[in-house]
Each structure stands twice: as structure tokens, then as C-alpha cells.
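Below is one structure; the comments refer to it alone.
For this view, one protein chain was removed and the others were kept in their places.
And then chain A:
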């Protein structure tokens, strides 16, 4: 893992001192709210519906156990005993007092964490494959590249006032778990003739106008990564529309100018900026890579699993590690009926302890709002599962229908137009009552409480979008979305549903799938691709089917 240098520590201390002074000046009246708001946003402090919210970046989703313990401590000392893991590998605290936030930031800095650029029209937290460094299908660990990008983009003087926010995701596997094609820049590390390079994708994004990113360079030498990214953001900074907030993201810039024009402009700019990079970026990457050395794995011989409950957990929550005697364990933060992504102080502390005991002190946060222990000795799985279960963290539902992404929605978010969390809770509870999710199998349900699509509803197999229709919560359902390397934007099924009709509608969809699938091996999305939307629409709108008969 990357460890802060003296430069990093000094930078953060200075930045935190600045923010502390800014808060003091706001409280004593020296700063107006209009002057203070952009300053607090630059430090991850929002004012939401009920309270301030502090969004802390977890760079590329990687945490040490010590960092996780500090996240737990913040929840206990300055919040309401829990934190909310988000779809951008951040953690949000929903209830801090403005007067406490400087102390929270100081405590975070003790373990190399911060909230800088978790808001504003800047380059946000760089996200990555949550199985990075552990996955068996990995060409290269994406985290050193992500860390290099983090250092480059943090406080980058040219990119603090972009036309709009800017998100970068990196993956090093052919199986894309980082939703790279739905990011402003998506980076796919790949190998060609034994050399690792990067496929560069630009102009992806969800939100009001969902678009799948387009490849601008098929294979960029790794050495050129920073100057090329600098060229992309520089071109966007110049061309991106500042006249209309809804047309300001790079996806619109690419759409309006065309990928070929954008490529020409980026390549021209790249030729200008490349000589300015003296090679220090490559030296830095080499230094960073050395810090991401794998742990000294302990060889072990696991006993056969005889406990069917443990076997069920392993079947859903465990992924193949690059070593046969280790496993990647996904801890579901989606116990049926609970708030997706919320972990209590006790749970965070336990996960940190378990990481130390069984996983070389490392954790990851996924964009799917779960926590991952990336390197677990297989002989420790029984003990690990028992400990997780005792803390309400043993739910065997990863990748299943109740493993739902849900944004905070109108329960917390000032931008939301409807609630997300109780819809997710309702669906998960109903699925648990029906005891069908293991029979249903792989199914991605994603819920957003507004058109900004933080809940990634566009790329859910079943997507749910909450809207305000004439003063009433209303939910549109989309079908057939795909967040992987074969990214697809889901299609809207038809008229929306009232709040109390969403759970029954999803239940009908699931039973329709069970009725029409060819076999238990045919997943929901495969069935949808084979048959199209018709049988699912018929299940969603049975009255219309009758009317048409």
C-alpha cells in the first residue's frame, strides 16, 4: 500500500490548517456563506437535507486496517455511530457539525486520508477494481496507476475549476469491475507483446444523459499516461460547455464534437505537453509500484468445508484469488432490510481486526458498497465467517438480488427527488421472505434517487430511478443494463410506479424471469438478451396486457 511521504503529510497539514481557519472566519462573520461554500466543497463538506455531510475519499478503494479504524472512530466521536460507503469508493458521514469537521480532517490526516476534491468541478477520487492486486484475472495491478493519477490531480492548478466534475476509473482486468466505460476517463490496463499499456476511454457517464465511453487510444504506453491524461483534461477544460450545467460533462463534449475530432485535439495537445513531463512521472510510478508489493503470503492447506451455511457464504461471497490457497472475501454491507453501504463503528472495527488477523491488514471498498478482504488465507475462512456472522456481516448475498446499490436518496441528499434506501430495504426484505434469491442467482438491482444516477441505475440489470411527479414519489424501471466490459444502458420499461408499488413490481419481474429462463444457468441478463423486454414488460404491466387482449 502507498504510504504518505513527508511532502504528502505537510501538504495535508497545511490544507487542514487553511480549512480550520476558513471555518473560524465563517463562524465569526469574516466570510459570507457565498464565499465559504466553495471552500467547504473543496474539502468535501456538503450541506444536505438534515445536516452537513463529510465525504472522505478512499483512494482507489484501498484501506489499511488502521485507516478503517480511524473511519470507525470518526463515526463514533463525531457522527451517529456509522458511516455510509458510496458508489465512488468514498465514505460519507451524514451528521457532523461544521465546528467538528476540522478535527475530523486532522484525525483522518493521521492515517493518510482526506476529503480534498470529493466535491467541486475537479478531478474526483480515482476509483479502481476493488479486487485489485488479488484477482486471478488481473493483467496488472491498477492501484499504482491510480495513485499516480491521484497525486497528479490533487490540487492540480489548471484543473481546479473544470466545466464540471471529472471522474477517472482504472481496471487491470479484462473483467471490468470498475465500470470504466461509464467514467469521464476509463483506463484499461492491458498487455500487448508482453508489455503493459493502457486502453484509454473517454466520454462515458451516467446521469441525465447516460453515455458509454469511446476508445480514444487503443494502446497507450504506460510511460505516456500522465501527459495523455493531462491532454484529455486540458482539451475538455477548453471545449467543455460552461453555459449549461447539464451539458458540461465531457460526455457531451465528445458527443457534440465527435470522437475523431476529440482524438485529433487530444493528440495535438499531447504532443505539446509531453515534452513538459521530464520523466519524473515515470520515476514516481516506479516508486509507487514498489509500495504495492504483495504481502508475504502464508501457504496453507484448508480443510474441506462441511458446514453448508459456510459453503453457501463461500459460493456467493468468495472469489478466486491469484493463489489457490487464498481467497477474496466480499463482506456484504447489505444485510436484508438494512441500509445498503452503512457500517457501524463496531462493524468497521471488527472488519479492521479481521483484516489484521486473516488478510494481511488490507481492505477494499467496492463501488457496489461492500467491503472486501482481498487476501484471506483459505484455512481461515471458517473462523472469519463465524466472526462476520456474529456481527451481522455474514449475509451470503453478494451478486444476488438483495445486493442492491442504492444512493442516499431523499432520506439525506439535497439533490434527490425521491427516496432510494427504503426501496432497497423493501426489495431485500421481500426477497428474503420469499427465500428465492439463491434460486434467482446473479441479478444486479441498482437504485438512484434522482437523475444524477449515483446509484448507477442505468447499468443495473434492473434499474430503478426515483422521481418527483407532481409532488409524489414515482419510480421508473429500466431493464437490461450492464455495468461490465460489455456496458449497456438499460431501456425504460414504461410508466413509473408509486412508492408502494415498486416492491411488488420487482417481485413480478423476478418471477417472470424464473418462468421464462431456459435453465437455472441462464441468468436474468442472459434471459433478457435472449427474449428482449417483452415478457418483463408484460409482468410489470399486467393490466395493459389484459387491455390489449
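As a convention for this text, a contact is a pair of C-beta atoms (placed from the backbone, for glycine too) under 8 Å apart; a residue touches a chain by one contact, two chains touch by 3 or more; residues count from 1.
Definition applied: contacts and distances are computed from a predicted model.
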{"item": "Protein name as given in UniProt for the chain not displayed, \"Sulfite reductase\", \"Sodium:proton antiporter\", \"FecR family protein\" or \"Putative polyphosphate/ATP-dependent NAD kinase\"", "value": "\"Sulfite reductase\""}
{"item": "Full-complex contact with the absent chain, from A:15, A:130 or A:419", "value": "A:419"}
{"item": "Of A:2, A:52 or A:313, the residue in touch with the unshown chain", "value": "A:52"}
{"item": "Contacts of chain A with the absent chain, listed as residue ranges", "value": "26-27, 29, 32-33, 47-52, 80, 95, 97-99, 339, 410-412, 419, 421-422, 425, 468, 471-473"}
